[in-house]
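The structure under discussion appears below in the form of structure tokens.
Only one protein chain is missing; all other protein chains are in place.
By written order: A, B and C. Residues from 1 in each chain.
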Amino acid sequence: MNTVSPYILLSAILFSMGVIGFLTRRNAIMIFMSVELMLNSANLAFVAFAHQWGQLDGQMFVFFVMAVAAAEVAVGLALIVTVFRSKKSANVDDLHQLKG
Amino acid sequence: MSRELLGTLTWLAPLPPLLSFAVIVLFTNRYRQISSAIAVVAMLTSCVLSFVVFFNAVGIGNLGEDPIRGIAYSFIPTAGSTFNIGVAVDPLGATFMFMVPLACSLIFIYSTSYMASDPLYTRFFAFLSLFGGAMMGLVVSDNLLSLFVFWELMGFCSYALIGFFYRKPSAYKAAVKAFMTTRVGDMLLLLGIVYLYTQTGTLNFFDVLHNAKVLETLAATPAVLGLGISAAGLIAILIFGGTVGKSAQFPLHVWLPDAMEGPTPVSAMIHAATMVSAGIFLLLRFFPLLQVGGPDNTAFMVVGLIGAITALLGATIAVAQYDIKRVLAFSTISQLGFMVAAIGIGAYGAAVFHLLSHAFFKALLFMGSGSVIHGVEHGHEHVAHAHGDEHGNAEELDHDHGAETASAAPAFDPQDMRNMGGLRKRMPITFYTFLAGGLALAGFPFITAGFWSKDEILADAFHGLSTGSLISTIVFIVLAFSALLTAFYTARQISMTFLGEARTEAAANATESAPAMTFPLIVLAVFAIFFGFVNVPKDFPVLGALFGPAAGWLKSFISTQLVELQAFKEEAQVFNAIPLLTSLVVALGGLGLGWLVYGQKPLKAGQTDPVEKLGGLFTFLHNRWYFDELYRVIFIKPLQAIADNYSRVIDKGVIDWALEGLYKLGVGIAGALKEFDRVIITGGSDLIGNTVRSIGREGRELQSGQVQNYLLSALIAAVVLMVFFLVLAQ
Amino acid sequence: MTSELIVFIVLAIISVLAAVGLLSSRNAVYAALFLILNFATVAVLYLMLNAPFLAIIQISVYAGAIMVLFLFVIMLLGAERLNQAAPQPGLRWQRPLAIGLGALLLIQAAYVFITRFNSTTVAPNLIQAGPMEIGLKLFGPYLLPFEVTSILLLVAIIGAVVLTREK
Partner (left out) sequence: MLVVVLGSLPLLAGQNLVGFANMTALDGYALFLDGLFAIVAIVIVLLTLRYNQDRGIMRGEFYPLLMFSAGGMMLMGHAVNLLIVFVAIELLSIPLYILCGLARPRVDSEESAMKYFLLGAFASGFLVYGIALIYGATGTTQLSEIARKISAKEVPETLLLYAGAALVLVGLSFKVGAAPFHMWTPDVYEGAPTTVTAFMATATKAAGFAALLRVFLFGLAPLASTWQPIIAGLAALTMIVGNLVALSQTNLKRMLAYSSIAHAGYLLMGVASGNAAGTTGVLFYLVSYAFTTLAAFAAMTSLNTAAGEDQSIEAYAGLFRRNPLVALVLGLAMLSLTGVPPTAGFVGKYFLFQAAIESNLVWLAIIGVLTSVVSAYFYLRIIVTMFMREPVAEPQPLSTANLGRSVALAITVIGTLVFGILPAPLLQLVNTAVTAFGVTMH
């Protein structure tokens, strides 16, 4: 193949699915996995574009996205655990004290 | 005295009251006497400084072209130009430097006695000082920005002082109302300022307004938004927006009558020396911008019409009020309308003249009414020993039907003129000074300042009429009629208050006020009578010749201010008897009518006021044309509704909001249809109404207030945003 | 049809199916496993796109370490059974809407990408993207973000400790 367009299209599909997952799932862990899917699709786009431009920079970006994602995961899971402890639930619908 | 020294003095003039504010707030707020003494002394100092500047300024021949300037300091050094803040005194500023500190000083002195028993005495003087200082600062500002700063400062002071009796709900409502209403005008003014700055790169009055080239460029530039008027016109109208707010012109006049919820000296400050004058002052400052468009241009038309409407509106309402201060408040609105209308027909000098004479007699009337209220209150206390009301803390009966007044059911209202009568004998000094002020307001011929200034406006309007100017014609007719009403309600007020027999025990036992209160009244009465002679028209029969070179002094002094513009040249006027006769007829006619109705057979206790015989018209006028109610329905309710609903919407998520809108729309349509059914078809079904309602109910179940709802709406926005980007990219 | 395209299509189908599985599974553990499958296929795609080092990292860090963390938390909380029985009343509306919007977003993206089909070509020269090249870049021009990222990880450690520590 001499174009990366199919890869980009695939990444767009995955990104949209991540967004849908984020909005439709109620469980914080599932929502969080959807975020990972979104980031992962962005990574795919980066790698594809890096291939297209014949550069390494896109790949470098992916490296950092992964590292940041790892940090986010650590904090996010810690938060989920904390909330779970006090609410006995990982359901985001139960987070509705603050509104108006 | 050298100009440098005068410039320095001008810098110093507004400072003492501002400093006294700081000193009172920070150091002496526990000591009542010291605080009031500081405030009075500071104001007097400022007064002396101003007088020195004024009397020197009068002697300078070319003050108009070359005003006294103080050293400027650099405020905002923007990339292109530097923004300097300085002070300047030109003829307009000079006349204000005479009137403002004088009136303020007298009000301060008066307050020491009037507020004597108030627990928040020191706070009162602090704010009063700030108020006076801000007005002084506004007068000496040489640029629009610092003027705006002082302008807003005054807005804040008026807010704090109107709401001074903050325990009275009507007082803080009035304070908020005043602040909000004037702020609408302020924002227009701010837009005008910014627009002026983008057009000219400066906000200095003298760089813009004394520069024929800049003015003509502005007049030649078409305004933004394709309004079909020149930039000069648009800026003038925007700035006029500020005046409309501050000087209580229609349609933003609603705050001023409520502003008398504040203590009476504050009313005097607002109605005479500071607030409302500031608005007119600003408009006078920007007169060249109006002028540059030529006679009868859009901006002039707008100003003239608003002024005329306001004059009429205020005068008609004042006829049907019982509250002594409320009558005066509406008369202020009406008189301000006179001034604005005068500016609208290009009668610059007449407007200044009327503003100054009005400031004196209106301050006099307000303080006189304060003295009356004070006296009646004392009488009331004398009668009912047990009662220890705070001054001015009386509930109003005539418009506030809230629960708070119900508790104090048979409250005695010392401001209601129906409770007065016969005060002439009890309070002679107050009576004679009030009479002087009243006659000046009514325009009693020849011996009052009000006559000369009003006559000047009518004469100029008539002159415009004779040259075929549309706006002048309107103004002449409307103002003449308003002047008639003015004379009438003045006669009514004086008769109801002072003449006849006392209608209540309180009035029968009223006592004359203390010298600290009557002294300012006397001084102002002198001005109310004699101030008019500074500007007797040169060609006036007999008197003009009598005054010789001094005749028409004010007008010639003030007019050096204006640049000669091609578009607008004021021709020398010839004396004409028609406006003079008009003035005489309306003033004497109104007073005579009032005397016939009220003076001859004074009201007895319990007798209804003859104006009430007007029936529906009376109710309409008494309720002030229902403006407050109208505004509540048009502006306040919808805004509140939007805000309330929106927070519910957030709660439910955006989709729900849309559905609810649909539901409401459906209910509305269904309601209309139902009406249609009922009237036309009789019977029919609610099918449509029910369907939409059920959709809405379905939507309501969405209610979650959840993160994901937030994101859903965000996602909608994101999708829309993408579409926009992609469409715009094409 | 080149062999590369065939492989791509197969992998693409697998990854999309895995994502569908992630979105629809009722058990969090299954969902996590689907996500790992997705990551793995994407790793193969990386290989095809001349990014061998990233492919390895994808497997070891992403599919390995991060997802293990997920599984660990799921097990710890005992939250694998996803309570789909009692959806909030709003869910009925929200789900189709979210899917619709997602589809719209996809259509927009597709519109953008399809207009570029075959319009651009891959750069002729294949770059070297092995560990050495990446390493040189990382400690050369990308030193600053690298250091920042290390701080970020430190923050994450502190955060995890602070948030989960019992008093």
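As a working rule, a contact is a pair of C-beta atoms (placed from the backbone, for glycine too) under 8 Å apart; a residue touches a chain by one contact, two chains touch by 3 or more.
Given the structure is predicted, the values throughout are model-derived calculations rather than measurements.
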Practice task
Using the definition of touch stated at the top, determine which of B:Val58, B:Val176, B:Ile447 or B:Leu584 touches the missing chain.
Solution key: B:Val176
Exercise for the section: Return the single residue from B:Phe27, B:Phe55 or B:Tyr166 that touches the missing chain. Expected result: B:Tyr166
Exercise for the section: Could I get the residues of chain B that touch the absent chain, sorted low to high? Expected result: 74-79, 148-149, 152-153, 155-156, 159-160, 163, 166-167, 172, 175-176, 179-180, 183-184, 187-188, 190-191, 194-195, 197-198, 224-225, 639-640, 642-644, 646-647, 650, 654, 707, 710-711, 713-714, 716-718, 721-722, 724-726, 728-729
Problem - Footprint left on chain A by the chain that the document does not show - result: 8, 11, 15, 18-19, 22, 28, 31-32, 35, 38-39, 41-42, 45-46, 48-49, 52-53, 55, 57-58, 60-61, 64-65, 68, 71-72, 75-76, 79-80, 82-83, 86-87, 92, 95, 97-100
Completion exercise
Residue list for chain C contacting the dropped chain reads 108-109, 111-113, 115-116, 119-120, 140-145, 148-149, 151-152, 154-156, 158-159, 161-163, 167
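To be clear about the criterion, only the chains that are shown with their structure count from here on.
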Fill in the blank from the handout: The larger set of C-beta contacts, choosing between B-C and A-C, lies at A-C
Fill in the blank from the handout: Expected list for chain A, residues touching two or more other chains, is 19, 23-24, 26, 93
Practice task
Check each residue of chain C and list the ones that touch at least two other chains.
Solution key: 88, 94, 98, 101-102, 105
Exercise for the section: Within their complex, state which residues of chain A touch chain C. Expected result: 1-10, 12-21, 23-27, 29-30, 32-34, 36-37, 40, 43-44, 47-48, 50-56, 59-60, 62-64, 66-75, 77-82, 84, 90-91, 93
Problem - For the chain C and chain B complex, residues of the former touching the latter - result: 88-90, 92-94, 97-98, 101-102, 104-105, 108, 111-112
Handout entry: chain B to chain C touching residues, read off their complex
Key = 653, 655, 698-699, 701-704, 706, 708-709, 712, 715-716, 718-719, 722-723, 726
